[in-house]
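Missing here: one protein chain of the complex. Every other protein chain is in place.
Order as written gives the chain letters A and B; numbering starts at 1 within each chain.
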Amino acid sequence: MATSQTWLLRPFQERSTQLFLGVLFAALVLVTFLHLFMPEDSALHVSAYTVTLLGKYLCYALLAVAVDLVWGYLGILSLGHGAFFALGGYAMGMYLMRQIGDRGVYGDPVLPDFMVFLNWQELPWYWQGFDMAWFAFIMVLLAPGLLALVFGFLAFRSRVTGVYLSIITQALTFALMLAFFRNEMGFGGNNGLTDFKDILGFDLRSDATRLGLFLATGIALAVGYVVCRAIVTSKLGRVSVACRDAEARTRFLGYRVERVQLFVFVVSAMLAGVAGALYVPQVGIINPSEFSPLFSIEIVVWVALGGRATLYGAVIGALLVNYAKTVFTGIMPDAWLFALGALFVLVTVFLPKGIAGLLQKRRQKDDDQPGAQEATA
Amino acid sequence: MSIHRLLARMVLAVCLALGATLANAQAQTNAPEALLKRLVEAGQAEKTDLLKALSETGDERARGWLEAVRDGKLAMIEDTGALVIVVNNRGRNWQIADALTGEDLGEMSRRDLQSLRVNNALRADIEGILSVIDLTVADPGQRLDAARNLLGEVNEALATQLQARLQVEDNGQVRDMLTNALAIYQVEQGDVEAVATLSGSLNPTVRAALNNAVNSDDPALAAAAEKALASIEQKLKLNRAAETLYFGLSLGSVLVLAAIGLAITFGVMGVINMAHGELIMLGAYTTWGMQQLFPGQPGLALILSIPAGFLVAALAGIAIERSVIQYLKGRPLETLLATFGISLILQQLVRTVISPLNRTVVTPEWMSGSIMVNEALSLTLNRLYVIGFALVVFAGLMLIMRKTRLGLEVRAVTQNRAMARSMGIKATKVDIMTFALGSGVAGLAGVALSQITNVGPNLGQNYIIDSFMVVVFGGVGNLWGTLIAGLSLGTINQLLEPWAGAVLAKIMVLVLIILFIQKRPRGLFPQKGRAAEG
C-alpha cells in the first residue's frame, strides 16, 4: 500500500514507475547524445530520420497506454481509439495548416490550399482560431475529449458494454472515416492535411526541430504514463477494476459505474489526442486513413502483446510491433499482414497476459526463492 | 358462216385479248415489284405515296425494302436495271443481294450501282410507315413497341390510319398505347377532351406533350393539362416510392444475407467472428472459381456454386473453430481479436494467391435484364433473385433451428451448456455444427453478393460492420429480429440516400443505430428475464 498524500505523486513511490521513467529518460538522453555528438559516418550515429521514426513509435506507445487504461483497467475494449488519435492529429494539423500562411501553392494568406482548390471563398467557422497555437493545443485535448464525452455518455448510460461496445466504437471510427473522406467536411478529404512548414516558428524539416519533437513526445509519454498510473493506483483505479470485474456489484456499493467509465474513457481519449497531435508534425501528414478500423484494432493488439492492465506492457507492445512493422514492410511488404494476423491469433491463444505476464511470472519465481515477503510493489 | 361474223369474232377476240393485256398491265404496275421499279425513277414528292402503296400490298418483303430505302441501301445495277439491296457498303466493292428474291449476288463495284437517294423528310415518313407495318405483326409485344414509337410522332395522315387500326386491334395494352398516341396528336391540335385520356399515363412523351399543352393559349386546355400533369406526378411519386422500397429491400436482403450467418454464430452461440466477412468473400470467390471451371456456362456454375460456396465457407469455419475459437471459450473480447487476425490472414491470402484486383463474375442470362412493371418502374432481375434467395435462406435456417434435432441441440447448449451435456448432448459437436452452419450461410451470402458487387479481397470487410449492426439492431439471438433489422436498415439507407448522398446516409444510419441502442440496448427484439441479465 503506497502511503502518499496526493494522488498525482503516488506513482513516483512505485518501483515499476521509477524503473519505467528511468529507462525512458535514459533512452531519450542516449538518442539525443548519439544524434548530436556522434560523427555522421559512425555506426553509432542516430540519423534525424531514425529520431523521427523513434518519435513516431513513442506516439504509438502513448496511444497504447491510453488504450490500456480503458481496456486493462476498465474492461472496455475500444476498437475506435484511432478516432481520438486522429482528432487530436487533425487539431494539430489544422494549426500547422494555418501556419503555412501564404507559402502554399496558391499563396492564399488565409485559406489552405485544398480550400482554394475547392473554390471556397472563406474559412469555415470551425477553422477559426486554429492560427493560434494555444487554441489549437487546447483543441487537441477538447476535440477527442468531447467526442468521448458525448459517445461515452450515450453508451455507458444505456449500459452498453462488452462486445457490443467494442463493435459500436468500431462503427464510430468507421463513420468518422467516411465523413472525413468527404471534401465537403472541410478537412482536405482524401488527401488530408499536409505540406506543413513550421511549428511554433521552428522549421519542421530541420534536424533540431525533429529532435525537439522527439523529446517532447518522450516527455508526453512520461507524463501520460504517470497520470494513468496515478489514476490506476487511486481508489478510483480500484473502482475501475471493480466495474470491470463485477459491474452490478459496484453499482450496489453506491458507485455510479457509468460516470467512472465516462471519466476514465474521456481521460484516455484525451491522451490519445495528444499522441495524435505529436504524431502529425513528425510524419508530416494526417488523413482519414488514421480513422480506419484496422488501425484502431491494431492498437489493441499492441496492448495485448505487451500485456494488458500493466501500462508498461502497452509501451513494450507498441514499440515491438511497430519496429517489426517497419522491418517487415521494408523487406517483404506482403508478409506484414500475415504476420500481424498471426500475431493476433498467437497472442490471444498462447499469450493471454502478454509479455508483461511472462515478466511477472519470472519475477515471481525469482521472488519466491529468496523468500520475499513484501510481494506488493 | 358469214365473213361478218368471223370478223366480229376476231375483233372480239382481239378486244378481249387486248383487254386482258391491259388489265394485266394495270395489275403489273400495282405489283410490289413494279412499285419498287417506279420508286427508283420517281421524284421525291411521289416517293412517299409509292412507299405507302408498297406497304399496303401486304407483301412480306415490304419491311425489308422500306428499311433499305431508309438506310440508302436500295440500289439499281446501272447495266441491267435490276434492283439490289446493298448488304455491305464498305470499300470499293459492295456486297449485294437481289432485292426481289434476296439471292446473294456477290460483290460488285460501287461505280456500277446507283443508290436511291433519300432525304430526312422521307426518312421520317418511312419511320411512320414502318410503325404502321409493325402494328400489324402477329406478336403483341412487337406491336406494343411499335405503338410506343408512335407517341408524339403522329401526323394527320397517320392519325386516320391509327384510328382504323384501333378498330381491329384486339390487345388491350396496344390499344391503350395507340389511344395515347392519338390523344397526344389531338392535344397538339388543341382538343381539350383528349387530355383526359392522357391523364393516367406515365410515359415521358405524354408528359412532354402535356407540358407543351400547359403553355397553350387556350386556357381551358392549359387548365386541363395542368390537372392531368398533377395526377401523373402523383402516380410517379408512388412509383418512385415503390422503386426506393425495392432498392431498400434489395439492399436489405443483402444485409440480411450477410448478417444471418452472424446471427447464428454471434447471436446464438455468442462467438464473435470478425472473419465472418472473409467467409462471405470465400463464397464469392467460390462462384468465381466455379465459373473458371465451367467456362461459358455461367448459369450452371452459379447454381453449383450454391452448395460449393456453402461447403467451402463451412469448412473454413470449422477450421477456424477448431484451430482458434474453441480455445477462447468464454472470452469474447479475445475471440474478437483472434478472429480479426484470421480475417487479415484470409484477405492477404486471397491477395497473394489470386490477385489483389477485383475478379469478374459473369451474371447468367436468366438473371440479367429487368421486369418492367410500368413506364416508370422496372425491377432488375438479379436483385429480385437476391431478395428471393435471402428469403429462402432465412426460411431454411428458421426450419433448421426450429424443426431439426440440430436446432434443438443448439438451443439447448446455448441456454445451459452443462445441463445439455449431462443430458447426453455432445456440446463440442454441436459447437462445430453450429459454427459450420453459420459460416456456410456466410458462403451463400458470398455467392449472392458475387452477382451484385465486385468480387475482391475487401468484399467481406465492407460488410462486417454492417452485419454486426444488423444483428445488434435486431436483438442478439433472434433470427426474426435479424430479418426485420436488415430489411429496415436497407430501406432507411435508401430513403436517406436521395437527399443526403450515399456516404452521409451510411453515417446517419450508423449514428441512428448508436442512438437506437440508447433506447433499446438489447435491440428490437430483446431476450427478457433474469437469464438475459447475466
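In the analysis below, contacts are C-beta pairs under 8 Å (C-beta built on N, C-alpha and C of every residue); 3 or more make two chains touch, one makes a residue touch a chain.
Quick note on the criterion: contacts and distances are computed from a predicted model.
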- Message: Not counting the visible chains, the remaining one has a UniProt entry; which protein name from "Aldehyde dehydrogenase family protein", "Polyamine aminopropyltransferase", "NADH-quinone oxidoreductase subunit J" or "Urea ABC transporter, ATPase protein UrtD" does it give?
- Response: "Urea ABC transporter, ATPase protein UrtD"
- Note on the structure: The one of A:48, A:116, A:215 or A:241 in touch with the missing chain is A:241
- Task: Tell me where the left-out chain touches chain A, residue by residue.
- Result: 1, 3, 5-7, 231, 234-236, 238-239, 241-242, 244-246, 248-257, 259-260, 263, 376
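Throughout what follows, only the chains that are shown with their structure count from here on.
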- Message: Suppose each chain is reduced to the average of its Cα coordinates; what separation in Å results between chain A and chain B?
- Response: 51
- Query: In the complex formed with chain B, which residues of chain A make contact?
  - Reply: 77, 151, 154-155, 157-160, 162-164, 166-168, 170-172, 174-175, 178-179, 181-182, 293, 297, 300-301, 304, 334, 337-338, 340-345, 347-349, 352
- Note on the structure: So, in the complex, the side of chain B touching chain A is made of residues 272, 324, 327-328, 331-338, 340-345, 347-349, 351-352, 465, 468-469, 472, 503-504, 506-507, 510-511, 513-515, 517-519, 521
